[in-house]
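One protein chain is absent from this view; the other protein chains keep their places.
Going by the order they are written in, the chains are A, B and C; count residues from 1 in each one.
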């Protein structure tokens, strides 16, 4: 079983399906999914440090509002600075990274556990340890939570925990 | 054949695909599907008591508007209080529950008929009696209606009823 | 080959995926697809009478705006009045009907050619002559156009016509 302390999430394509709505004034809406906050709550109860990072400056305020509603910190980190940003702040050996883009691949490769949603780019999937069955914005964060908690506590722990807390 | 009197619906992931649109001010829109009101009308004609419950306080007004347009009552019930809320008010032996989330599982298990849409979490599916072919917001409520009415009246009743009322 | 003069379309689930976005004030947006206007233009060039009918009174203005942009007339017709409305105005033997809902089934059955998109309800599919590979709002109207024009002019006509008009 793994000793994991930190879970870092890319946002677009992980908490969303990667899409956004535009009107003539620019990026207006992102589409988030329902089960993600259930996942984050379970990770918090299990004492993980959580952080969301995003390179999307135009959609930052939208992302910030959603992350704030779910109670997870968010940092704006450019794609080229992403690996340095995370490795400066976290022990990668105790860190999970969840991401889908081509520039997420280095973190997926060098973190202790790299997780890619079903909708991830081929290059992200090649670099990840686990490829989820669910897509971003459609259950990926909850499934990642299940994977992480099982890796820490064993396969049977998940269902037992949910039943005990029914 | 079953004696069923009440149908309780979770909302997000059942009447919707679980997603919602955010802008920088918060949750703005939910995506509902077309066939659900056809299903609710048929359940009402067959004299079922109907209730929708939701734990989504931030999206409550959106949900309330849609449920009101379809003529079904809605209650805001937290996930931890969900089982007690339903079991205090309804005879579970005569109750159908339709839900998709991990915290819907206890009701799916202990109601007479537990129904999970195709997009439900694995844990909800494990606890349900019936897993639908349709997803929430994309035909799940109409298919649940068909399942319920057939369990009450037999397999042949559904098509015959629809043809008689063409 | 068939002699067909009229094509009647249901709107929700045919020109859209059946979904709509709600906010706290009600139904706000419907999602339409790109290839549908290409289909309608081809049907007009082939001299078909076209009509769209919808039972959605709350979303009527949205539907009206889209249908007007595509140059097709729209009528608000309740589900229970749908069969009478069409059979009073059109010779069903020369009429195509495209629909997806349970109350579209009688028209799908009794029109000369009944066409159901891939996302149609099981009961609509049972009543239709043709089940499309494409979903509503995602190519169904263009595929229906191809089906109709081939039934009128033969299988080879479609590709030849498109190449001649490149």
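Rule of thumb we're sticking to: a residue touches a chain if its C-beta (ideal position, glycine included) is under 8 Å from a C-beta of that chain, and two chains touch if they have at least 3 such contacts.
As the structure is a prediction and not an experimental result, all values here were calculated from the model.
Considering the whole complex, the hidden chain is in touch with A, C. The chain omitted from view is touched by exactly one of A:32, A:83, A:97 or A:158, namely A:83.
Mapped onto subunit C, the footprint of the missing chain covers residues 17, 21, 28-35, 38, 61-62, 64-66, 69, 137-139, 142, 159, 162-163, 166. Touching the omitted chain from subunit A are residues 12-13, 16-29, 56, 58, 83, 101-103, 105-106, 119, 121, 123, 126.
What we mean here is this: only the chains that are shown with their structure count from here on.
Taken pairwise by the contact criterion, the protein chains link up end to end in a single open path, with no chain closing the loop. Between the two copies, subunit B and subunit C, the Cα superposition rotates by 90°, quoted to the nearest 5. Chain centres were defined as the mean of their Cα atoms; on that basis the chain farthest from subunit A turns out to be C.
One simple way to say how far apart two chains are is to compare their mean CA positions; for subunit A and subunit C this gives 41 Å. Among all residues of subunit C, none touch two or more other chains.
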